[in-house]
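Scroll down for the structure; my scribbles are underneath it.
Removed: one protein chain of the complex. Kept in place: all other protein chains.
A, B, C, D and E are the chain letters, set down in written order, and residue numbers restart from 1 in every chain.
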Amino acid sequence: MATVRLLSDDELSDEAAAVFAEIRAARKTDYVNDFWRALAHDPVTLRRTWESLKQVMGPGTIDPLVKEMIYVAVSIAHGCDYCIHTHTASARAKGMTEAQFMELVSVVGMAAETNRLVTALGVEVDERFRTPPGA
Amino acid sequence: MATVRLLSDDELSDEAAAVFAEIRAARKTDYVNDFWRALAHDPVTLRRTWESLKQVMGPGTIDPLVKEMIYVAVSIAHGCDYCIHTHTASARAKGMTEAQFMELVSVVGMAAETNRLVTALGVEVDERFRTPPGA
Amino acid sequence: MATVRLLSDDELSDEAAAVFAEIRAARKTDYVNDFWRALAHDPVTLRRTWESLKQVMGPGTIDPLVKEMIYVAVSIAHGCDYCIHTHTASARAKGMTEAQFMELVSVVGMAAETNRLVTALGVEVDERFRTPPGA
Amino acid sequence: MATVRLLSDDELSDEAAAVFAEIRAARKTDYVNDFWRALAHDPVTLRRTWESLKQVMGPGTIDPLVKEMIYVAVSIAHGCDYCIHTHTASARAKGMTEAQFMELVSVVGMAAETNRLVTALGVEVDERFRTPPGA
Amino acid sequence: MATVRLLSDDELSDEAAAVFAEIRAARKTDYVNDFWRALAHDPVTLRRTWESLKQVMGPGTIDPLVKEMIYVAVSIAHGCDYCIHTHTASARAKGMTEAQFMELVSVVGMAAETNRLVTALGVEVDERFRTPPGA
Partner (left out) sequence: MATVRLLSDDELSDEAAAVFAEIRAARKTDYVNDFWRALAHDPVTLRRTWESLKQVMGPGTIDPLVKEMIYVAVSIAHGCDYCIHTHTASARAKGMTEAQFMELVSVVGMAAETNRLVTALGVEVDERFRTPPGA
């Protein structure tokens, strides 16, 4: 449940309205997620977050769908329900099938299990995995 | 630091030795990670973990390298240093470039930031993201 | 809120239906938790998770009620509301009293507090706690 | 690595020295864990933590060894290496066998996996698990 | 959703009623948070938690509002919705402005991002940050 009110379009500062216009243009939809409506109380953070997200999730060396899947995986590990839903929706929009989603979930679960096993047993990194590449 | 001793090959129970033989055959190397040497104290969990890992990380609808990258992402979110190192090594062995690793890391960091922003603002899932596909 | 639809009995694949039959037989009830109805989209993970859970939570060297209590403790630490509720119900069904539940909760809270104190102060493991038994 | 210096006995304030004397008496050993030597910089928190720990881990409705095992489970979930080591040592001193430790670890791992599966699938608590006892 | 019933005033044990009276006196309001009504099932933990909270959040060397902000930050990192709401309310009651709340949130988000970047890259503490003060 929200700790701040979601701002409607006519309550936005000029700076926030400008970011909303960019979001609409970039996503080719009039709909703006409630996340941005909450963040709009702080136009500076709204601007920075939008710019950072565009850069990080924009063209690079990893496939855009793969990046969304990584985003979903982290959101599951952090227990952020909102983030799981919105980024799963993005991944589906980019072509993730239901079988792929279930497989992604199984990888996250398995990683969680072995992460805890390793932590419990206190295993230190094997000598051969220690030297970073190119050292 | 380890909470149990790492078992050498000649200390293994027959059941544990059988799993080690499978790991060596599957990975085409004589080297067995210290994780398995710690887990070998419990041959039942050793067997189940190995079988589960083979199934989850085996052929499916997601590319094997992508699965490793998801594994690394979860391990970062959980703060498991051993898991980060070993699965990063696996991902590199499967073709992940250094540029891709750095990009993966930037996605994990960005997801962490927005996960916390959303949680702090208590944003509830937008109506349109609520109905699961095919409902 | 669900990211996938919960499957009803007549929507199950044959493999998923077989697991549901085993769950009903093992638990001596016709009721199947919603967790399994969500997982049923992926019959392979459904099967593996059910088999693993049976093995891990089955007869061993730790009392079944104690295992449920450990399960609840981990679920609290991970913030999984569903898991807290279902495993608390299991623990109560196995005889956990309300006084024991409140005492369990107090231990989890205390561990959380000292875990963070230790992490903040960066205390390294005392020499005498380092050598694993039998080393 | 420590963020504060560990205090030796002759650097303790009178209030901290009094708590150390109680720890030694209660544990029937002259050895005082480094955790307390770090916490000794703040005698008020040192006193409160020691009193709370005695109360929470003292006689109650749950077996002392079970409480230590719950403590270890939470410490694994939080990734506190120091806490895992010291409370595993306490549990071993109270009679935990190596088979029980490995079984505890397997329960924590399994709980971690299903916790993440449930979170990913967004399963809501079944109606029948919602009403608390005695409502 | 609650795992225990919230106790009304006329269901309280004498010990719990005494703590409620203190909470009402200290906070100068008849209203007692639902957290205390859940904790009231365990009067010993209720008493200890109330005493500890008074001590930790009482007069010290850090401004009371700053302590509330730190409390909110930790609650965000742990994903505790109830705690975020109640301590944000406390911070607002102590004078936190909406601009300060949004700034606090941005700091938490940024810390989450760099925390994960550092963990992913496995950076070890620089030599110069290792020696605690006064060593």
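Please note the rule applied: a contact is a pair of C-beta atoms (placed from the backbone, for glycine too) under 8 Å apart; a residue touches a chain by one contact, two chains touch by 3 or more.
Everything quoted here is computed from the prediction, not taken from an experiment.
A.B. asks: For the full complex, can you list every visible chain touched by the one that's not shown?
C.D. replies: Looking at the entire complex, the absent chain's contacts are A, B, C, D, E.
A.B. asks: Touching the left-out chain: which of A:Ala21, A:Val44 or A:Ala99?
C.D. replies: Missing-chain contact among the listed residues: A:Val44.
A.B. asks: What is the set of chain A residues that contact the non-displayed chain in the whole complex?
C.D. replies: Spelled out for chain A, the touching residues are 1-5, 44-45, 48, 52, 55-56, 125, 130, 132-135.
A.B. asks: Using the touch rule from the top, list residues of chain E that touch the missing partner.
C.D. replies: Counting only chain E, the missing chain is touched by 1-4, 6, 31, 33-35, 38-39, 45, 49, 52-53, 56-57, 60-62, 66-67, 69-71, 73-78, 80-83, 85-87, 89, 92, 97-100, 103-104, 106-126, 128-130, 133.
A.B. asks: Touching residues of chain B against the unshown chain: what are they?
C.D. replies: Interface with the chain not displayed, on the chain B side: 79, 81, 84-85, 88, 98-99, 101-103, 105-106, 109, 116.
Here is the rule we go by: only the chains that are shown with their structure count from here on.
A.B. asks: Identify the chains in contact with chain C as well as chain E, in label order.
C.D. replies: Chains touching both chain C and chain E: A, B, D.
A.B. asks: Taking each chain's centre as the mean of its CA atoms, which one is most distant from chain A?
C.D. replies: Result for max centroid distance from chain A is chain D.
A.B. asks: When the contacting C-beta pairs are counted for B-E and for A-B, which pair yields the higher total?
C.D. replies: Answer to which pair has more contacts is A-B.
A.B. asks: Counting residue numbers used by both copies over all numbers at the interface, does the chain B-chain D contact come out same (over half shared) or different (under half)?
C.D. replies: Under half shared, hence different.
A.B. asks: Pick from C-D, D-E or A-E: which pair repeats the contacts of C-E, with over half of them the same residue pairs?
C.D. replies: Checking each pair in C-D, D-E or A-E, only one repeats C-E, namely A-E.
A.B. asks: From the mean C-alpha coordinate of chain A to that of chain C, what's the distance rounded to whole Å?
C.D. replies: The computed centroid separation for chain A versus chain C comes out at 27 Å.
A.B. asks: For chain B versus chain C, what separation do you get between their C-alpha means, in angstrom?
C.D. replies: Their C-alpha centroids are separated by 20 Å.
A.B. asks: State, to the nearest whole Å, the distance from the C-alpha centre of chain A to the C-alpha centre of chain D.
C.D. replies: Between these chains, centre-to-centre, one finds 33 Å.
A.B. asks: For chain D, which residues are shared contacts with two or more other chains?
C.D. replies: 1-4, 45, 52, 56, 76-77, 79, 81, 84-85, 98-99, 103-106, 108-110, 112-117, 119-122, 125, 130, 133, in rising order.
A.B. asks: Indicate which of the five shapes (line, ring, star, complete, other) describes how the chains touch one another.
C.D. replies: Contact pattern: complete, every chain touching every other.
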